[in-house]
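One protein chain omitted, others in place.
For chain A:
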């Protein structure tokens, strides 16, 4: 994250004559950029070549065969379409709910001056620092003991092995960060707007829904893209809290591409690229949102 933040001031630096120091910096930056790109480009290259070829000649050799066979194989063999759908079933509701709840809390803390609101904010932020793995086992035990009706969770009839459980844990963990960002952002909205709305007789709901929410749209957009990428990338929770193979999200489906005694790394590379593609697309299309999201709420207006 900090890397992204650093790129901004570098780009904006004033144009000065190119001195030797600047050359050093350029070279350094290019080297760093390559360092970050190689782990992305190497699998891409490997995924286009058959295993036999890379096994015989190494991954850095010149290609003899280049094709998309592995992509077809990964798409079908890994049953990716189904797992992509599973991921959407988790990520979309989780993002929507997170933003919805977080904006509520942020509104209360920032605009309604909730007693103890700041303490709540600190608590939320502190919760963010908690490593998720710490609650893994207790959560697993709780989930296996909370029943759900069969039409919500089949065949387990528990929160365990249901999307509800996964969505809930994502909402719980992501709300803290979103509240922090949104409440800081809401602090920048002129207090007079709310006061004016109050004078006009708008109730709390109307103040929230029609005055504040439209104004925090940029923040919601930025958070939405960020949160989607984070939840999409989750591997841990689904694997720990699910037991039905067909319900697992796409990140864990990559394991389907490894066979028992043998791992075809080229096939795995093709699968990884397919799985990484949505986040990459989201990132490149909404790049500005990402960067905005990272610095949102960093300073108060």
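Brief remarks follow.
Convention: a residue touches a chain if its C-beta (ideal position, glycine included) is under 8 Å from a C-beta of that chain, and two chains touch if they have at least 3 such contacts; residues count from 1.
Methods note: contacts and distances are computed from a predicted model.
Taking the options "L-serine dehydratase", "ATP-dependent DNA helicase RecQ", "ABC transporter substrate-binding protein" or "Multisubunit sodium/proton antiporter MrpC subunit" in turn, only "ABC transporter substrate-binding protein" matches the UniProt protein name of the chain that is not displayed. Of A:47, A:110 or A:156, it is A:156 that touches the chain left out of the display.
The chain omitted from view is touched by exactly one of A:144, A:233 or A:279, namely A:144.
Here one chain is not drawn; of A:120, A:135 or A:213, the residue touching it is A:213. Contacts to the hidden chain, counted on chain A, fall at residues 55, 77, 88-89, 92-93, 96-97, 99-100, 140, 143-144, 150-156, 158, 160-161, 163-164, 192-193, 195-197, 199-200, 209, 211, 213-215, 217-222, 224-225, 239-240, 243-248, 252, 255-256, 258-262, 286, 288-289, 292.
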